[in-house]
Structure formats: C-alpha cells, structure tokens
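Other chains dropped; remaining ones untouched in position.
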Amino acid sequence: MSKRKRKHSRMHRVPQRRPGSAPGSITVDPSASPTSIRVLAFGPDRLEERDLADVEALVQVRGNWPVTWIDVAGLADTDTIQRIGAILDLHPLAVEDVLHTHQRPKVDYYGESCFVVARMLSREEIGRGEQFSMFLGPGFVATFQERAGDCLNPIRERIRAGRPRIRGAGADYLAYSILDAIVDEHFPVLEHYGERLEQLEDAVMANPERDVIRRVLEVKHDLVSMRRAIWPLREAVNELLRDGGRLLTEETKVYLRDTYDHTIQLIELTETFRELGASLMDVYLSSVAQRTNEVMRVLTMISTIFIPLTFLAGIYGMNFDVQTSPWNMPELRWRYGYPLTLLAMALVGVGLLFWFRRLGWIGYRVSAPRE
Amino acid sequence: MSKRKRKHSRMHRVPQRRPGSAPGSITVDPSASPTSIRVLAFGPDRLEERDLADVEALVQVRGNWPVTWIDVAGLADTDTIQRIGAILDLHPLAVEDVLHTHQRPKVDYYGESCFVVARMLSREEIGRGEQFSMFLGPGFVATFQERAGDCLNPIRERIRAGRPRIRGAGADYLAYSILDAIVDEHFPVLEHYGERLEQLEDAVMANPERDVIRRVLEVKHDLVSMRRAIWPLREAVNELLRDGGRLLTEETKVYLRDTYDHTIQLIELTETFRELGASLMDVYLSSVAQRTNEVMRVLTMISTIFIPLTFLAGIYGMNFDVQTSPWNMPELRWRYGYPLTLLAMALVGVGLLFWFRRLGWIGYRVSAPRE
Amino acid sequence: MSKRKRKHSRMHRVPQRRPGSAPGSITVDPSASPTSIRVLAFGPDRLEERDLADVEALVQVRGNWPVTWIDVAGLADTDTIQRIGAILDLHPLAVEDVLHTHQRPKVDYYGESCFVVARMLSREEIGRGEQFSMFLGPGFVATFQERAGDCLNPIRERIRAGRPRIRGAGADYLAYSILDAIVDEHFPVLEHYGERLEQLEDAVMANPERDVIRRVLEVKHDLVSMRRAIWPLREAVNELLRDGGRLLTEETKVYLRDTYDHTIQLIELTETFRELGASLMDVYLSSVAQRTNEVMRVLTMISTIFIPLTFLAGIYGMNFDVQTSPWNMPELRWRYGYPLTLLAMALVGVGLLFWFRRLGWIGYRVSAPRE
C-alpha cells in the first residue's frame, strides 16, 4: 500500500508556493535530478551534437545554425538554467515556470519566442509524469524535462539519420515534432488504463472483493490526473494553432492540426474511461448486493426448512409424564408414532422445497456462480 | 465471454501510434483486408463500371467522365492506396488517415478537395464498425472502407438503373447520397439497442440475475462507442454545410441539411438510450434490494415464530428430577400439562402472525413475485 | 404489461429509414389513418368551410380569400398530400417530412413559405403524441396531423363565431394561434405527470413494492420523450421569432413571444419532473434499505433473546447420568433447580431487552410503520 500512497500523492500533489514571495524568484527543489545539457545543432547538410559542460558555450552555438535544439534534462542546477534563459532572452517568469514544476499545460507568448508547458508521460513507467517545458524562438528550440529518459529518441534519430524533412525544415517543425511525440505518448498509457479497466470489470463481476474497490479508485485517481493534464494540453495546442502565426509556417500548422485532432481523441478516450471507471463502482455495489441476496437465500432456505422440523423434534423431546395422565403425549406410545413423525417432517420439508421453487429461489441459482 | 471481450476491445481500442514518427508515414496493419478497387464512371447518358486490377488505369478514367466514383474496399495494399492518392492529388496526411483507422469522424479541406471520415455501421452485424473515408474532388468521389460489404448498394443500383437525379447531378450529390446512406444506417443499429434495452429492463425487474449486469454493461459500452462516433459526425456534417461552399451546390446543401437533421436525431436517440442504460443499473440495485428484503422477511417470520416455540419445547425437555423436589417441573405431571403447552405454543404462533400482518409483512407479498 | 410495452415502444420508436434511397421519396406507412381535408377560408366578413373530396378544388380556393386554412387529418393518401404540396408550391423535402412522421420539431424556410413541425399531445389520451406539420405561406396555412381529433377546436370556433381579432388578422395570426394551442396543450399533460409523480412518491415511501419501480420507470420514459419534443420546439419557436421577419407582423411577434415564454416554462417543468423522477429511485432504494433494516432488527432481537435461552434449556436436557457421578448435573436434583433456571432465563431475557433499548432498537420502532 505504501507504493500506492506514494503514487497517489504524486499525482494530486498540490503545487508548493511561498505566498508573498516576489514573482520570478526561484525555489530550489532538493529532490531535483542533476542537470545535463545536450545541444543538437543542424541544417539540411550538417549536424553537430554535443554535451555542454559549460553553459557559456551556448553563446557561440546560437545563431550559427539554422536550427539549434538545446535539450536540458534535470532541473537541479537552477543557476545554469537561469543562465540559459538569459542567453536565449527568455522571460524570467517563464524560466520560473520551468523550475517550479506542476504547472498546468499552457502556451505563453513572450516577445519573439513562445513557451509551451506539457506533461510528459512514459509508457515504460505508467503513472510517471513529469513537466516538459519548451521554448520555441527564432532558430532554436529549448526543451527542459525533469529527468533524463523520454519519448523523443525517434526524433533525435531522425535528425541524426539526416531525414530531409526534419533536417530541411525550421525550428517550428522541430517543435511540432516534439509536441506530437509527447501527445502520442499518451496513447499507450491510456491503452494500459483501458486494459486495467477491462480486467477490473471482470474482477468486479466474478468476485467483488474489497481489494477491487481500492484498485478501481487508483485507476480513477490516475484518470483524473490524466484529464487534468490533457484538457489544458488541447487548449494549448489550439492556442498555438490560432495565435502562433509568427512562429509557425503554414505547413507546420497543417501538421499541428493533426496533433490537435490527437488531443481531442485523447480527451474522448479519457472521458470514456472515466465513465467506465465511475460505472464500475455501481457494478461493484450491484454485484455485492446480488451475492448477499444469494447468501441470504441459502440461509433462509436452510433455516426455513430445519427450524420448524427442529421444533417438531423438540415437542416430542418434552418430558411430560405419560404415566400420570392419558393427555400427556400419548403419541409417544403409539405404534407408528415415530414413523409418522418422521413422515410429517419429510412432508413439511418437501412442501417448503416446492414453495421455494415456486418463489423462484431454487432451480436457477443453487449451483455455484457461473463464470 | 471471449466473444464479448473481443468486441469490447474493438470498440474502445486505443489508436496505435508510434510517437516520434514523421507525419505522413504509414504503419501497415497486418490484419487489414486485401484491397479491391471498383470504378463507377458515369454521366447522364453513359456509365462505365469496372474492377481495376492496375491502379494506373485510373489516370485515363479521371477527367473523362462527369462523375467518377473510385470505390476501394480493404486497406492491405498501402502502396496502391498511396498511388491512388498521388493520382488524385490527395494530401499525404489525409491518405495516412485513411490507412490509420480509428480516426474520429471529421471533415478536412485540402486544396480543391475535401476529406470526410465517418464510421460505417452495419445492421447485419451489430457492433461491427469500420472506418469509412471519402474524398470529394472536382468530378470524382473516392471512398475507402476497411472491408468489402456495405450499405451503399442501393446507391450503386440507382446509378446503374440510370435514375436521372443521381446520374444528372455532380460528384457532390453522389457524396451527399453516400454520406446520407451511412448516417441512415445508424438508425436500425440504434433500434436494435433500443430493443435490447427494453428486454434488459424487463429482465432486470423480473429476475435480477448477475448475468444481466454484464449485458447491461455491454450495451452501455456499445452506446458509448456509438456516441463517440455520432457527435463528431454531426460536427463534420455541420462543417461541410458551413464551409463546403466551393464543393457543394445549393441544392445539395438543402439535401445535406436533411442529413444534418438526421445526425441530430441520432444524437438524441443515443443520449436517450444511454440514459436508459444508466438508470438500469439503479433499477437492478433496487430490484435486488427488494428481493433481499423479501427473502429476509420470510426468514424473519419463520425464525420469529419457531425460535420461541422451540425454546418452550426445550424447557419441558429439561431433565430436572421431579422426584426430589416438588418445585421441579410440576407441570410435567399435570393432567393437562401437554395440551396446555401445545395451546400456549399455538397462541404464541398465531399472535406473531397477527403482528406480522399489522406490520404489513403478510398479505400482499407471501405469494410468488408477480410477473 | 403488454399495454406498457406498446406505449413504451411508441414513445422511443426509432425513425424508419431506408438508407440509400433518394431524397424526397415517400415511404407509405401502412398503419396511417385515412386522409380527410377540410378547408376554412375566411376574411373579416365572410367565411366558407367545407370538406374537400377532390383535392383539385383547392386550386380555386387558393388566392380568393384573405386567409385559407387547409386542415388535413390522416396521412394515408400520400398522393393527395403530395398533390396539395404541388398546388401550394411546397418543397418536396418538406412534404416528405410531413409523411415520414417522427421528425423532431423544427422550423424550415423554403422560398416564401415556412414549415413548422411539432408534436401534438392530447390531454384526453395521455401518452398519445402525433406529428403536427404546418405550412405558413402567403394567405394560407396548411396543417397536417396523423389522426382526426385535436386541441384546435376552440380556434375553429373562434373563426366560426366571427371574433374580429382572428377574422381580421392575416394567416400569420392564425398560424400563431394554432402553435399557441399546441404548446398550451402540453400543460395539462405535464400536470398529469406531476400528479403521478406525487402519487408515486407517496407509494414509494409507504410501501416500496417492486411494481412501483416499473411505474416510476414508465413516467421517466414518458418524460424523456416529452423532453425530446419540447426542447426543439422551443428552438423552433425562437427561430420563428428571429427569422420569421417576412412572414410575421410585428403584432403577431409580440404574441409569439408569449408562446415562447410558455415553451420555456414547459422545459422548466419537464426538467423539474425529470429530477423528481430520478430522485424517486434513490428514495425507493433508501426505503427498501430501511425496511430491510427493520426486518433485520426484529429477527436479531428475537434470535438474540431466544437462542441463548434455548441453549440453557438444552443444557438441562442433556442425559448425563446423575447416578454414576455426583459431578453429573447435580442441579437437576436441587430443590430449587427448576425455578432458579427459569429465573436465570428471565434475567438473561430482560437484560437483553434493556441492551436493545440502549442500542435504540426498541422504543421508537417496534410498532407498525406509520403512514
């Protein structure tokens, strides 16, 4: 359970703020991963890729290549990140947003560049989500993620492999490609939840254990979190389409519209799954109620048959003295008293069985629950 | 159950994407049906219909007829389909959407042509749904469906029969006719679900078996899927009406408005059925609770009557030695001890029966449940 | 139940369509009522009313009177109705809508005339609803209903009685009067449902029988149907107010705004009743749960009191041989063994009763349920 708890807390974590602090002031998160910077600078014909130890080297890279991708993983070194912001002329408030994770996905425009925040999921670690921030400026894309490891390797490979479309296009096409990959990474994660919901639905119906509610709740929590990430993501992509005029070419916009369609599909799937999750609780309750009904029927049939019979046996177990009075239990001395009593008991029992059949309690549900 | 599982999975299947892949790149679906191409080219007076073995023959057909319908079934041969796209000047992203099924219904405009995606249902196989893609360009309509067999045969027949309205009109009228047929095919499918819901409602009330929840859930899943297809279909038809100016004549628009009305009716019916499905779960729970209550009443009445009587019988079954003390169970030696005891028992029993009648437990619900 | 079934099916009936058929083609409904045509032609000072045997006589009537009301009941004779459409220059799609009932309420404009579809209810037969179609053109109103008998007789009487307001006004005022009557006929029907809901609420609380759920569900179905008719009716009236400029005088619009207010009241009432109906299911469940609780309390009290006592009696009913050992049930031979045993039993019983009172199980709910 400790695992669940941790995860749950992570998903619904309330952003930490220090009320009254000045805007743009940075709070260092002690648990942040160490920062590493990799630069991919390329044009149609050439490519330079290197890890940046000293952030000042960025000054020389910038502006000398058609497209530069500054790819930062790990947010521990806030000074370096603020220095990158200064070199690239990024707005301090946006840099603050990079460092204070748990922003909602959004698009902001500052001067010539545009700032996108999204949530990056991972099909490898379901439930892991990290903040992904991206700046798109003239000739450069700067991306910031909380930890190394992401879903962008196919893009890096396409750049390295020299694919003409990505190498020949501008920074806006690179930004689109990155955003598209991040959006599409949601699909396998959602598929995972779809499968878990199917399993839970079967579990709820076959065997409504208490543990199942817990698992249903977990999936519900996760879907609520996904929803909180996906709705504003759709808005952000839409805003980019609508207002990104200066930054995006018409062709990139056509592609981005495709990404926008994907965010709508994500929303529809999330809502569908949320609805399924919600109905599972009802199914659970119905299933438990039905099982209780079956248990009760067994109890009632057994009790209804044997309690009267036991009473009958109790009658003839009384010790009234047959000697002192002829009125006292003369049956005990009849020749067929015992067999007749047994017969009466059998008749009562069989009569009750027939009654139960008429009530519909026997016949279709005395066997074990079918699977 | 395996059947249900398969179907369910199909309905909520999450689209498969390879995050980070270049836009327009095609993923081949190994389970796709083989591709067959049929061309119906016609004008008011002439008609040519043939199966196309070689896709290049399309080059000659195009442009020589007032209306050409390229009717493709099966999406396995992605090269051929991409070639058709090239011959007809279709946008690569649209062709990608044709091949990557599980798009949501939509309308996109690319240059001179317009691209419509819809979901094609079948009244023969309830629950079967496939992606239907249609391009409407100058003088041609190209349709793509996942499998052979569809609801468009009446249209083909009308063309072959030389009906003046369809033979004399342009490609836009053909496109409208196809869309209208696809929309109308939803009605018998919805009617099927309406009937199933009625049956389930009766089943839930007559006999709330656990199996019924499963069937209710299945219908709910199917209706959720239908809803996910119908809402965007309405949007798509609306967009066509609003923005299809260049492509549609005024007269076709009047007809298309009728189709739009039908999509609204579909939405209302789906929502109505969804609501009914949702309330069925409540009815189920109420029905089970009511049955449990009835079972409990039987148990309680039987127990309440016989447990005290059995206790009384137990009293006189005790073996206190009547010899050693006159205080020890003198009743056992009374002349009328036994009859009086039986009488007392009868009085207790009858008294409890009267009490139950006053409580309203007897009188209106001891018989079998009415149907 | 067969009655319910029939009704239910009628209310949610899915429109029948033949996918792929040409627009404007008429499907004959074999169960349609025979067609009768009555014409009321009038001006401020004169009035002619006659049943039309031959539809061609309409040609002479039209245009010779300030206002002509062509009042058609029964849709069996599709040829005649199509001929009326031709004489009055009605659009074929609109005439198709007249004949294919189960349209949603709407307003369409075709050239000079306007076409209104509504649902006509009847306070005499609750649950009966039929499609009412009306054309308002220059100098004429043509109405079509599925069966003879309607709520428009007061209007016919006002015309015959020569009331100046209706006789002096144009066709638009007549159309308003008809629409207003049809809207107002919804109120008594809704009132009927309001009363049924009140009765059901009392029934659910007094005696939650299973039959009650069925009746609640029936009302819910009917209200869902009413809602599906009323919402688009409001839209239609609104559209008429907004776009009916050419057809309606300013004064008629002032009156029509009143009708619009009535449709809003209808919507509010329907929603209120729907909400009440939905909460009834919860009340039912609570009521059953409460009754089950009461039944259980009785069972538990009786069992808890008598089961231990029966055990005590069982102890002294054992046959250990008091002769062979002084340890074997010496109580049986005590002088006051029996009275002491009875006393112990009484003490246990009374003690348990006090405990039940402390638990709150006795005292406020041993009597019959209050009504």
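All chains are identified by letter, namely A, B and C, in their written order; residue positions are counted from 1 within each chain.
The rule is short, and it goes like this: a contact is a pair of C-beta atoms (placed from the backbone, for glycine too) under 8 Å apart; a residue touches a chain by one contact, two chains touch by 3 or more.
What you see is a predicted model; the values in this text were computed from it and never measured.
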Complete-assembly copy number [criterion: all chains share one sequence; 3 shown]:
5
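Keep in mind that, in the parts below, only the chains that are shown with their structure count from here on.
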Make each chain a node and each touching pair an edge, then name the shape: line, ring, star, complete, other.
line
Rounded to the nearest 5 degrees, what is the angle of the rotation that puts chain A onto chain B, matching CA atoms?
70
Specify, for the interface formed by the sequence copies chain B and chain C, whether it is same or different in terms of residue numbers shared by both sides, with half as the dividing line.
different
Cα centroid separation, chain A vs chain C, in Å, comes to 40
Using mean CA coordinates as chain centres, what's the chain B-chain C distance in Å?
25
Would you pick out the residues of chain B that each touch at least 2 other chains?
282, 285, 289, 292, 296, 299, 303, 307, 310, 314, 317-319, 329, 369
What residues on chain B touch chain C, complex-wise?
151-155, 158, 163, 165-166, 177, 180-185, 187-188, 190-191, 194, 198, 201, 205, 254-255, 258, 261-262, 264-265, 268-269, 272, 275-276, 279, 282-283, 285-287, 289-290, 292-293, 296-297, 299-300, 303-304, 307-308, 310-311, 314-315, 317-321, 324-325, 327-329, 358-361, 364-365, 369-371
Chain B-touching residues of chain C, taken from the complex the two chains share:
1, 5, 8-9, 12, 14-23, 93, 103-104, 106, 207-211, 213-214, 217, 220-221, 224, 228, 278, 281-282, 284-285, 288-289, 291-292, 295-296, 298-299, 302-303, 306-307, 309-310, 313-314, 316-319, 322, 329, 331-339, 341-342, 368-369
